[in-house]
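Once you've had a glance at the structure underneath, I'll fire off some questions.
The complex appears here without one of its protein chains, the remainder shown in place.
Chain lettering (A and B) follows the sequence in which the chains are written, and residue indices restart at 1 in each chain.
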Amino acid sequence: MNFNLDHFKESLIYGLIYLPNTLRLVFIPLVIGLSLGTLIALVRVYKVPVIGSLLALFVTVYQGVPIVVALMIYNLIFMLKFNDLAAFLHLKSEVSDVNNIWVGIFALSLTSVCSISEAIRGALLSIDKGQNEAGDSVGLTKVQTIVRIIIPQMIPVAIPMLINNVVGLIKASSVVMAIGIVEIVAGATIPSSRTYAFFEGYAAAAMIYWAFTAVVEGLAQKLKKYTGKFRRNLYD
Amino acid sequence: MKSRMRQYVFAGFLTILGGVTLAGCGKKEASAGGGAEKVVVGTGNSYEPYCYLDDKGNLAGYEYEVLKAVDELLPQYEFEYKTSDFANVLISLDAGKIDIGAHQYEWNKERDEKYLFGKEPYTTYVTYLTVAGNRDDVKSLDDLKGKKVKSSSGSNSAYILENYNKDHKDNPIRVDYVNNSTDEETITGLLNGVWDATIMTARDVDKLNKSYEKGSPSIKVTGDPVQTSSTYFVFAKDNTKLQEAVDGALKQLKENGTLAKISVDVIGGDYTESE
Partner (left out) sequence: MGKLFAWDRFYENIPKILPYLSVTFSIVVYATVFGVLLGMVIVLVQIKKIPGLSQLVKVYVSFMRGTPMLVQLMLVYYGIPALLDPVLGTKINREWGAVNFAYVTFILNQGAFLSAIFYSAITSIPYGQTEAGLSAGLTEFQTFYRIVLPQMVKTALPPFGSDLVGLFQNSSLVFLIGVTDIMGRAKTIGTATKHVLEAYVLVVIIYIVISLSVRLVFFRLNNKMNYGKEEIG
């Protein structure tokens, strides 16, 4: 098998053209995931009655669902039922008007809410109970304790796992090609359907993702140094 | 300190051992069959009735039946089958993993530059624009400018659409690449207007309409054929020996009526010479 550099370059360009789609598919679910995920983690860690256990159930069950299968099911339902739903809500839109990238964003958001809430919960649990008592003893309210004491300590612990999540999200975004949304992988293999240089197409997609995640990790490293500067650690 | 090191070295050793064990397993699987030269056939697993997995999960369909008949005529070869998706069959051929690609491949120029096509077609392949049953506004590719058409990467329909777009850069057809879609998704998407059209053979459209309950909305072919071609087995560029042998066997199957019979039995009509 020969590696054709021209095909590789062409695929690289095509992949990059569709980078903005991947960015949308990552950024929106990430924002939703961080806000709802933190909320869910706090609700669960502080054991808010009923809601806490319901959320725990949801997160635990939903994390078992592979995103590809979830996506396929949402897409099938979206194609079949969206027109009915729009009519019911008196919306003047039809399924043909709506870009199905929103189905992808929906599926990725649900996944990221679950995984980010787990990462943050893990970090919260690593903080000793004594920290809460310390907050109480100096007269802070519960919210103040969380915001000023718990969260700042939680962040450095959570960051490695959060990076995992962000990177996971970037990569998971490639599965939306299964429902016809063109992102990096699908974009990079567009020239391949003409040239049959699929290996070059996948290699180009890999390079784009690698560069993308390297940038994210680079930023994350800086963040980690900044947030973790009061923690002594031999290995860093 | 030293013993910790030793532990890790041991772990590394185990990993290598594991790799070797794996390699061993792979070899055992493959070394079956004596005498005849092994030919690996690559075909798909989700294009009914050409290549799909039956109730028990075994490969079935027209491609398989034809190749089985070909194999019987060629004592010097023994066929073995590998399944994957449409595009991967061609990549596997390129990578030397397989010797024959069988997935209703139509001839086109780009493919011809990279692969060796058989000379003997084994099915006709006449494709049409396919739309929802209630649509009369689409008759040709020109009616689809600026509209959404479903295709999949690596397919001949994608090739046709891209070629069309090359000449109509001002208002191109919007091609949606949906790989590995199921028939249910295709039909649903067309009926609900997710896509305005797709490209299919008339027999595939009939098959889809028959698969779902009668009286429900259906899809239809429209206008003149987009392309009239045939399908061929595809080989690696330098493998003329195998190509000639397979072509010879195909010719024999055509002459004695076996190929037509397989087509009637599996596809439901004789599509070996004309529609």
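The working rule: a residue touches a chain if its C-beta (ideal position, glycine included) is under 8 Å from a C-beta of that chain, and two chains touch if they have at least 3 such contacts.
All values derive from a computational prediction rather than experimental measurement.
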item: Touching the absent chain when the full complex is considered, from B:180, B:239 or B:252; value: B:180
item: Candidates A:12, A:40, A:55 or A:205 - the one touching the absent chain; value: A:205
item: Full-complex contact with the absent chain, from B:55, B:167, B:238 or B:255; value: B:55
item: For chain A, the residues touching the chain missing from this view; value: 1, 45-47, 60-61, 63-70, 72-73, 76, 80, 115, 118-119, 122, 124-129, 131-132, 150, 157, 160-161, 164, 167-168, 171-172, 174-175, 185, 198-199, 202-203, 205-206, 209-210, 212-214, 217, 231-236
item: Residues from chain B at the interface with the omitted partner, ascending; value: 1-4, 8, 11-12, 14-15, 18-19, 22-23, 25-27, 29-31, 40, 45-48, 52-55, 57, 82-85, 88, 91-92, 95-97, 180, 182-185, 187-188, 191, 208, 211-213, 216-217
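Convention: only the chains that are shown with their structure count from here on.
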item: Of chain A, residues touching chain B in the complex; value: 1, 75-76, 79-80, 82-83, 94-96, 100, 177-180, 182, 186, 189-190, 192-196, 198-199
item: Residue numbers on chain B that touch chain A, as the complex places them; value: 87-88, 90-91, 94-96, 110-111, 114-115, 148, 150, 152-155, 158-159, 162, 176-181, 184-185, 188-189, 192-194, 196
